[in-house]
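Only a single protein chain was left out; the remaining protein chains are all shown in position.
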Amino acid sequence: MIRLGSAAMIGLMTLSRIAQLIAVILVIATFNFVLVRAAPGDPAQVMAGQSGASDPKLLEDLRKEYGLDKPYAVQLASYLGRVIRLDLGYSYRQRRAVVDLILERLPATLLLTVTAFCLALLIGTTLGALAGLAAGSVLDTVFTVLSLVLYATPVFWLGLMLVLVFSVTLGWLPPFGYETINVKFSPLAHALDIAKHMIMPVTSLAAIYLAIYARLMRSSIIEVAQQDFIKTARAKGLSGPSIVVGHMLRNALVPVVTVAGMQAGALVGGAVVIETVFAWPGLGRLTFDALLQRDYPVLLGIFLILSIVVIVLNLLTDLIYKLIDPRMTTGAA
Amino acid sequence: MIAHAVLSLLPKSIAVASGAVMVAGQNPTKLDRRALRRLRGGSAAMIFQEPLSSLNPLKRVGKQIEEMILSHQQPTPSAAEVHARVQQLLTQVGLPNPQLLERSYPFELSGGQRQRVMIAMAMANRPALLIADEPTTALDVTTQRQILRLIDDLRRDRGMGVLLITHDFGVVADVADRVVVLRHGKVVEQGTVEEVLRRPKEAYTRELIDAVPKARLDDIRHKTIRPESLLEVVGLQKTFRVKRGWLQPPREVVAADGISLTLHEGETLAVVGESGSGKSTLGRMIMRLTEPDGGAIRFNGQDLRLLRGEALRQARKQLQIVFQDPFASLDPRQKVGDAIARGPMAYGTSRSEAMEQAKKLLVRVGLNAVAADRYPHEFSGGQRQRICIARALALKPRVLIADEAVSALDVSVQAQVLALLAELRQEMKLAMVFITHDLRIAAEIADRVIVLQKGRIVEEGATADVFTAPQAAYTRDLLDAIPGRDFFDQPGFANAAGKIPTARMSS
Partner (left out) sequence: MDAVRAFLRHPSGMVGLVVLLIVVVVAIIAPIVFPVSPWEMVSAPFTPPGEDGLLLGGDTLGRDVAAGVAYGARVSLVIGIASAMAAMVIGVTIGAISGYFGGKVDLVLMRMTELFQTIPAFVLAILLVATFNPSLLTIILTIGAVSWPPLARLTRAEFLRLRNREFVEAALCQGEGTLRIVLGHILPNAISPILVVTSLTVATAILLESALSFMGLGDPNLMSWGFMIGAGRTVIRNAWWMSVFPGLAILITVLAINLFGEGLSDVLNPRVSRRRS
């Protein structure tokens, strides 16, 4: 039997994720294709958006370009070919290639989501572990109530409430935007300025997922504490802290990381709304603008790109997972 | 587990060698936390029933042993010393290739190896007392014997006391010096093994000892076999493929490798083997619950394997099965009467008639007719198994497959259910395939025995022949591994074993 080292195994897993990524891109592109044809109205009109639909020459050009008179199979093949070459079409409203529009906005979205994701995971699991270890205490009750409330809060409303408190009432933080405009900064000051703008969007986005991870970590810790090997550790005469650090945390993290991966999609969805609230110049804002103008090629492109972002976040949690659980890398589970 | 053993209906707690409440001159309940930690894993170490769940799944076993050493020895030994000690311990408990083993995770080891790791860990600080809580209950007989022997050897070498908690009198007879019998948390009887097992003073102890299944080799039931064959299995094949990760070949487990057997009318055939021998798969394949890869199952002139749909449904009526776990075998949301009546109703019997019949069957298996209106959770394990038997018999089958049907039950209940099965077999002229890992039970109930190992029949013959003159080495190993065999096979016990406790409601 070939036993692969864990580094090689992680490499292979990454490869398989990339294969999966390509498969997902193709499936989503196909879905987009079907959606355009299923939409009420002529595909050319759909692609042109509200602004372009009244221009007969543009519609004619579009029909020619996408070969809309050809059979569906041919159309699909040529569409998939374009998508693979990262040609996501053209926004007739903005008069630019969709992929350029998206790539321009992507970094801001990534900055927001990745920061929120990491913070939520880090703080959420820490608070959850504390609550789980002190199950039944006042601290635990406070955490539980707080996370229940956060879990029920609409993310965009939480953002607005932060604006109301910290910008409107207290005037501490800028209410929207990515940076202070029309001011020349040194690089460091610029970074700090961006960070200041990030505080509220990141907090509102992270808070809800933080609540989810904390709740999960709490129950996970409580469950692990009842396992036989904790009894063993106690029978070994280990001290409380070394049982927690040496035996409980890692085991308790496994289900949390699994869920964190599955929640990545929801987090990215939340980012779209949050960007709208804070006029954050990312894909969410672009989505909102595209929606107002019914700029369909842009919406389709955003859906595809954000799906890819989610898969990349999944890859990240996969790697964490593999670091935590040896059963994953040796292929035993 | 201790709590469970103490609280459950028929627990026996058996103390070996030093069984003092005071541990090494200290009373654990009066120690402060730090001293208690020194005691735990220091002078008193413990091993548990389930070695897999008792080890941290995400930590290399070497590290888990190291931790035991590092947390107790003062001054803290150097890394090299600790490593050497871990190697030494792993060698002592008879694990092959300690270098590789130390870097393994628990899931990479077999059940016996895991228990050895647990023992190595327990021995790390040379304890004065080893508490072993059902240490072999989750293991196969042959592994059980090795582990018990290992514990016994270590005890002798180290002059260490062992507190062994077990439900199995065979194990007691094999390794213990002194016994304490517990019931409902109270000591019923205590003394040396000789005293308690040979001359029990209490009725309860007596009952428990009588209930240990013993081979009745003087019985000549195999003469009564009629030649007509009822069920014939020819060259049955089955391989399970377990998918593993990416790029790795699937793991193959051979569950049946050309199994052929014949079941005669009215005969009881025991199929014995350790876990992974394919014995349960055989029973399931006969019932068509698991699809064989090849071979034939002939019953009533038909090959069951070729039947589909309605024809299969009709054939199944004559073959019924009783499963191991009485708690999983009954639909928790279905009344007991319905569970029994559903079968006949599916074949066209009217509801009122099927219910009438179900009530009669409940009485026959030793329960009350009013049980029909109750739900399964209101019954004990033994009672549920009686219900399952009634359900299987409701269709008046010709073949009954009992898949470890008494394994999940306490010894005395086990004896009662076995007796019930024996009676029903006579009454209904049933042919029975009795699948079990317990050779003692096979010897008690079967006319003929088949021994399975890794999907192959290694031995087949009349019960008395197999038990008195085993031909295959594997059969001999299995027989030798039966706990307490030497003790209970002595003439003094043959008489007591002769009488089967009558089936009663009390289970």
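Each chain carries a letter (A and B) given by its place in the written order, and its residues are counted from 1.
Keep this in mind: a residue touches a chain if its C-beta (ideal position, glycine included) is under 8 Å from a C-beta of that chain, and two chains touch if they have at least 3 such contacts.
Everything numeric in this text was worked out from a predicted model, so none of it was measured.
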Which of B:G343, B:G455, B:P470 or B:P483 touches the missing chain? It is B:G343
Among listed residues B:H72, B:R85 or B:R391, the absent chain is touched only by B:R391
Consider the whole complex, including the chain that is not shown, and state which of A:I28, A:V244 or A:I324 touches that chain.
A:I28
Which parts of chain B face the unshown chain closely enough to count as touching?
287, 289, 313, 316-317, 319-321, 323-325, 328-334, 339, 342-343, 346-347, 388, 391-392, 394-395
Give me the chain A residues in contact with the hidden chain, please.
24, 27-28, 35, 38-40, 46, 148-149, 151-157, 160-161, 163-164, 168, 212, 216, 219, 222-223, 255, 259, 262, 264-266, 268-270, 272-273, 276-277, 287-288, 291-292, 294, 296, 299-300, 302-303, 306-307, 310-311, 314
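Assume only the chains that are shown with their structure count from here on.
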Could you put a whole-Å number on the gap between the CA centroids of chain A and chain B?
50
Within the complex, chain B is touched by chain A residues 1-2, 4, 9, 12-13, 16, 227-229, 231-239, 242, 246-247, 250-251, 254, 324-327, 330-333
Given the complex, residues on chain B that touch chain A span 36-42, 45-46, 48, 50, 53-59, 67-68, 71-72, 105, 107-108, 118, 121, 244-249
